[in-house]
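The complex appears here minus one protein chain, its other protein chains still in place.
Chain naming follows the written order as A and B, and within any one chain the residues start at number 1.
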Amino acid sequence: MMDRQSRGANSAPSQRPLADTSAPDEGDGVDTSPAVSDRVAKTTCYMCACRCGIDVHIKDGKVRYINGNKDHPVNRGVICGKGSSGIMQHYSPARLKKPLLRSGPRGSGEFREIEWEEAFSIATERLSAIRRTNPKKLAFFTGRDQSQSLTGWWASQFGTPNFAAHGGFCSVNMAAGGLYTIGGSFWEFGEPDWDNTRYFMLFGVAEDHDSNPIKIGLGKLKARGAKVVSINPCRTGYNAIADDWIGIRPGTDGLFVFALIHELLKAGRVDLDYLLRYTNAHVLVIQEPGAADDGLFARDSDGNPLAWDRVAKRPVNAADADAKPALTGSYDIDGRRCVPVFQLIADRYLDESYSPDAVAGRCGIPADTIRRIAAELAHVAFEQTIELPVAWTDWAGRRHQTIKGRPVSMHAMRGISAHSNGFHSCRAIHLLQVLLGTVDVPGGFRFKPPYPRSAPPGPKPAGKNVKPMTPLDGMPLGFICGPDDLLVDEAGTPLRIDKAYSWDAPLAAHGLMHTVIRNAWAGDPYPIDTLMMYMSNMAWNSSMNTVETMAMLTDMDEAGVYKIPFIIYSDAYYSETVPFADLVLPDTTYLERHDCISLLDRPISHADGPGDAIRHPVVEPDRDVRPFQSVLIELGTRLGLPGFVDQDGSAKYRDYADYIVNHERMPGIGPLAGWRGRDGDAIGKGEPNPDQLQRYIDNGGFWHQDFAADQRYYKMANRSYLDFAVQMGFVPKAEPIVFQLYSEPMQRFRLAARGHGRGQPPEAERSRIETYMDPLPFWYMPFEEAAVDLKKYPLHALTQRPMHMYHSWGSQNAWLRQITSQNRLFVHHQTGAGLGLVDDDWVWIESINGKVKGQIKLIDGVNESTVWTWNAIGKRRGSWGLKDDAAESNRGFLLNHIIGDQTSADANGRRYSNSDPVTGQAAWFDLMVRIVKCAPEEAGFTEPQFERFQQPPNVEPAPDILRFGAEFRREREAAE
Amino acid sequence: MHPAFSVVFFTTATGAGYGLLALLGVLGPLGFIAPDFWPGLVGMGLALGLIAAGLLSSTGHLGRPERAWRAFSQWRSSWLSREGVSSVITFIPAGLFGLGWVFLGRTGGWVAIAGLLAAIGATVTVCTTGMIYASLKPIAQWHSRYTLPAYLIFATMTGSVLLNALLQSFGVGSMGVLALSLLATLTGWGWKLATWRYNERLEIPTTANTATGLAGGTVRSLEWPHTEENYLLKEMGFRIARKHSAKLRQITQALAFGLPILLLILVFVAPWPLAIGASVLAVIVQFGGMLVERWLFFAEAKHTVTLYYGR
Partner (left out) sequence: MTCLPAHTDKKLGLVIDLDTCVGCQACVTACKEWNTGGHMAPLTDIDPYGAHVDGVWFNRVHSYEHTTEMGGRTVNFPRSCLHCETPACVTVCPTGASYKRASDGIVLIDESKCIGCKLCSWACPYGAREFDTDVGVMKKCTLCVDRIYNDNLAEEDRVPACVAACPTSARHFGDLDDPASAVSQLVAERGGVDLMPEMGYGPTNKYLPPRAHTQRAASVPAKALEPVRAEGGFLGWVDRMLSN
């Protein structure tokens, strides 16, 4: 068990202060006890998405130093390379200073400064006209938003379904893959049991989410000597320290996992007891080809799924805790053939096409390695079982004297999600975990509250009935269970601008922000009036097909009107997207604002208990900028959106801080769960507490509740936990959460494709739906690889974010950019030798979508058929406060230029978004390229190049020399 | 190592200056050179002028030249400090010697003692300069038994060639000095060739393996800690292409040794004023050659920190 008493992750005896920290009498005049700061403010970091606790040391109103908060559940005192560089982000020369109104052509960067009042009135007038006529004409997409419970609710109150954040090009395959299977997911919503696991597998894990917790965890595994296996084409970062690095070919993880499953099944190394208790493995599936309910669960008259009782030899309620269900066989129920889910699983994965020998070549992994890994998994799961001496009670009231665990854990991220087969690959990994009995058990993969939820969780997305001046009847994003929940009209046309929840992307739980610009430009499915975006660099590294994206943003119709008529953008910095806005609302830095890291959104929970956190202003802005969330609330008030005004039309919330404290989504449930109730003694549910923010500040900026020992595992079926979850509002009822190895909602789509039911896909979409909405996970070749001539484009091309950078932000940071200001293309030595390339050569990297030029570095630690580079280092000249000669815009390159945003045309000539067909996740890891040495005169600079952006008014040029910190020393020495 | 001009010029100029000073300080008192006014004034002026110019140039390498006086304090541990102390102390006997010779017209008695002391001071100073480089373990090409003798030989060589020109110019040319300069230049050439040969065969025990503690196999740099050049790379990561280096070695041989030898041989046989011309030309050519030699001395020296950068 984790020692929750110890403060700080780095508290081993070899990391503590000296036994006696009094300064020795050296006599060298060194001031060993300089004053550090006047005060320390504890808030939440925003240098990436991890949301660690930080102590900000302020000296004379300036930020002197930022370190990790030792009490904080996320980072426990450690801080990453980005977090320590927050000072340089806070004082970045790229900070916007005042609201801007476009004064030149869109995309030029010519603006004039305006007052906030003018900015508000322009926005209010425009949005209010949209709301009065057709609210769908507002598309509101919020990028790297950490306040989605506010922004989504705002969109809902406005009445537009066209809302999402950046999850569609980030993580939705993992979110949907997990939530439709186990009711929880990888990414930062679950974590390995770092203290107990003995065998840890990372699949395509990048260092960009949950990074400090993963790093702390890896440190624990290393200290204990647990085995770390990484499955990743690249051998950098976490993969560098793996005991076993499996340099897999991109996009074949699912296949590799099926081969492991094949081996485990063949050897009888699966946890049947676990399957029976916690999954739908025993549920009977109707096998009647042609019937409207073929492939759905056999149910009793109350709608409960059935299982076959081996002893009683009759169908029983599958949820009956006392039944003895069969896992195999074929049974006759009312004259219909039914088989348990597990039989279907065995039938599929025992097939020789999933044997190690069959997949080895395609995965680029020797069959013996696959067999060895399977054997190791089985050994640790079944021979090294652990038992915690803690008694607990399951949902059915059965008392267990110990908590049993199989110490195999897995984690998966970007390498799985960013492929067009990512949803199924993610489900494959969950299937493997569940077959081994390792989900939410000691030593396994653990849920972080508020997960697990039912698979899939409710509610469904709103947006079917959009009316002027009317809020939606729910939130724009949610989870659908069948074709009837889709947001499409009678003809099957998408209702959302991003085509989420349409036949193109049925389970698009995070929306498809990456399709918005193209769709809005093309008026497909309909034209919009205003695109409002927050903090997402859509004109550069956040889009696929950057060159065309920029053209679409500036394209006009015959009348000289922009095809996307109006763009409102909010950001704190002068990114590549700001120049494409008509109205710019300058945001504050993370040290100047209120925020809440809410359980309604993306909380900071730990597997050992829920938590949430705030940001609060620790320094005053020195510019005329305002936090976007407060601006949004003000806009909501001016528009008179129902949730934002009282009966008399007056503002319901003064600003975001006021909203955080006083907003109630449901009675008693607000953005923050800690210190609720008038006196602050309630958690989860309770009246708003006017002192709530102060209580958070007093507690170091966060709230965290530790579970009792018996609530920490088997949360999907743990009565004590489930009761707590109901009390907190995580789940509506204390019912067990059944892992859906076989996904009935997906089968409903297949049935629709076969002509059953009310909502059916258009003819042209039927075979696609039939193929990809398979209720059991399967593997298919990523779309681009399947479409291109592999002789011409033989190499997979990937990007990784350096651990010291977050998206494009890092390059404006004087410290971080020194570490990486030029990215190179990493090429395997063999591949390089075959092409006659040597280190530092300049090459064209060419795909079917275009070509980009960069410099190479030959390495060994990469899959031979893969090349990769650091993401978002290449910058457009004139952005991010960088000088024109900066390496970023002269030698660095952006791979996004050659990633298509659409698939190649299919047999019907139809081009889809370059996305996973199930969830709509952007498939930017599908890219296939070739590399060609460039001509001597082409060497030395990157291409394509774009016109330099004009600088916003009153921007101070970046300094030639930075002496940050000299002032603290001067003051110290003056004081002596 | 980065061949900073201030340092290249410093060691070359002071080498010649101290060489000349030492020869004057020894040959004067021994009566090889008559204590005439002009040769004394010009000779001592040249010697002290070269030394002063070199020392002044060396302060150009300093980040805080106004604190240069502090460099005299650590003579107990630091060759650089010893060099500073020694160079300054040498000015005292050198000055007295110069005064005695030039203004009193004598090189005997206390002037002789001052001359000999100046010669000792000059030799010691050249040794300390050589030891600055020879003591640096991270630079294998410098940390060798060739470095200290090289500084002494080159000081003698450039000093004697200079002295020869001086004496020739005043018509008091000495066969002995001429022979010495020729011999010193031949020795210098041989020493340089031997040094290069040694350096080429150098088996440096420090490798990327020992630098990183990663035993066995190969250790290749994947990524630097920073993508642009930093101080370490600018100061110690200087690289010179083999082709370029070979060409500069030829130039060194021609200018510092080959041509001066031909010119000095010419002096043996050539009549006045051709002998003067050849002698002076030998000085100029050799000084130029020695600047190239010293530039290469830095450029070809590889510091262990470059192992961390895969260079």
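The criterion applied here is as follows: a contact is a pair of C-beta atoms (placed from the backbone, for glycine too) under 8 Å apart; a residue touches a chain by one contact, two chains touch by 3 or more.
For clarity, every value in this text was computed on a predicted model and none was experimentally measured.
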* To do: Have a look at A:111, A:238 or A:540 and name the one touching the chain we're not showing.
  => A:238
* From B:197, B:220 or B:244, residue that would touch the chain that is not displayed -> B:220
* Thinking of the whole complex, not just what is shown, which of A:112, A:678 or A:883 touches the missing chain? -> A:883
* To do: Identify the residue among A:87, A:412 or A:873 that touches the chain left out of the display.
  => A:87
* Asked: In terms of residues, what is the contact footprint of the unshown chain on chain B?
  -> 1, 61-65, 67-68, 70-74, 76-81, 84, 132, 135-139, 205-206, 208, 210-226, 228-232, 234-236, 303-305, 308-309
* **chain A, residues in touch with the chain not shown (by the definition above)** => 7-18, 21-26, 28-36, 59, 64-68, 70, 75, 77-85, 87, 93, 199, 207, 211-212, 215-216, 218-220, 222-223, 225-228, 235-245, 263-269, 272, 310, 324, 326-329, 342-343, 346, 350, 371-372, 374-376, 378-380, 802-804, 812, 814-819, 821, 859-861, 881-883, 885-887, 890, 958-966, 968-969
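One rule holds in what follows: only the chains that are shown with their structure count from here on.
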* Structure fact -> Listed in rising order, chain A residues that touch chain B in their complex are 818-822, 857, 859-861, 887
* What does chain B use to touch chain A in their complex? -> 220, 222-223, 225-228
